[in-house]
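So the structure is just underneath, and the comments pick up after that.
As you look at this complex, bear in mind that one protein chain is not there, while each of the others sits in place.
So, chain A:
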Amino acid sequence: MALATRTDRRPSLARTVWDSSVGKKAVMAVSGIVMLLYLVVHMIGNLKIFFGPGEFNHYAHWLRTLGEPFMHYEWTLWMIRVVLVAAVVAHAVSAYQLSRRDLRARPSKYVHRKARASYATRTMRWGGVILGLFIVWHLLDLTTGTVHAGGFQEGHPYQNVVDTFSTWYGNVVYIVAVLALGLHVRHGFFSAAQTLGAGSRTRNRALRAVADVLALLLTAGFVAVPVGVMTGVVS
């Protein structure tokens, strides 16, 4: 009888990654970085609103013609949307499963509680949920116009943005979400770097600085738009 020579058969790469807590964290890290890159681009695009309706609306239209003539109208945009939806779903599902595991691992609390971890660290879960809900509202408000305040105009994003930030709740929802985003990015970027093994004793100081700068820039860049509308700079 021949004995099996190979006894080290292991599950596939995808299976190993998804089944492991370390692998699932890597999925979270990569999907988070994809969303983060998108947010930087999105924030820079938003700032064009300070140069008037002409430039802002032209930019919005250009997004749809991106890649032409190789791509058809809106094809590139839809590809980006598909990637983003995949990233959001991967991020949320792994976050949910990892959180379930974490909560199960520590069922009974200590009687003597001591102040734990930083604010950004402790608010990752609920901050993430808030961001998820915000994305839904944001798309219904400014992409589809379903819950838009005061006549949504297809192809006139400048006016739509001004409409949204002319309501008090539009400003509140947006600014709260952007602050949550800043906190989320601050802890998330640093954690993603550690999960992907990019951190080290010498590099972590720089990684923390990059995380702080990214969080601050994104927060300031996004908040600038509602503040601009409220102060009348954008109207």
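Note that contacts are C-beta pairs under 8 Å (C-beta built on N, C-alpha and C of every residue); 3 or more make two chains touch, one makes a residue touch a chain; residues count from 1.
The definition used in the following text is that contacts and distances are computed from a predicted model.
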Just by its UniProt name, which of "NADH-quinone oxidoreductase subunit K", "Carbohydrate ABC transporter ATP-binding protein, CUT1 family", "Molybdenum transport system permease" or "Succinate dehydrogenase" is the chain not shown in this complex?
"Succinate dehydrogenase"
Which one touches the absent chain: A:Phe70, A:Tyr110 or A:Tyr169?
A:Tyr110
If the hidden chain were put back, which residues of chain A would touch it?
8, 10, 12-13, 16-17, 19-26, 98, 101-114, 116-117, 121, 124, 187, 190-191, 194-201, 204
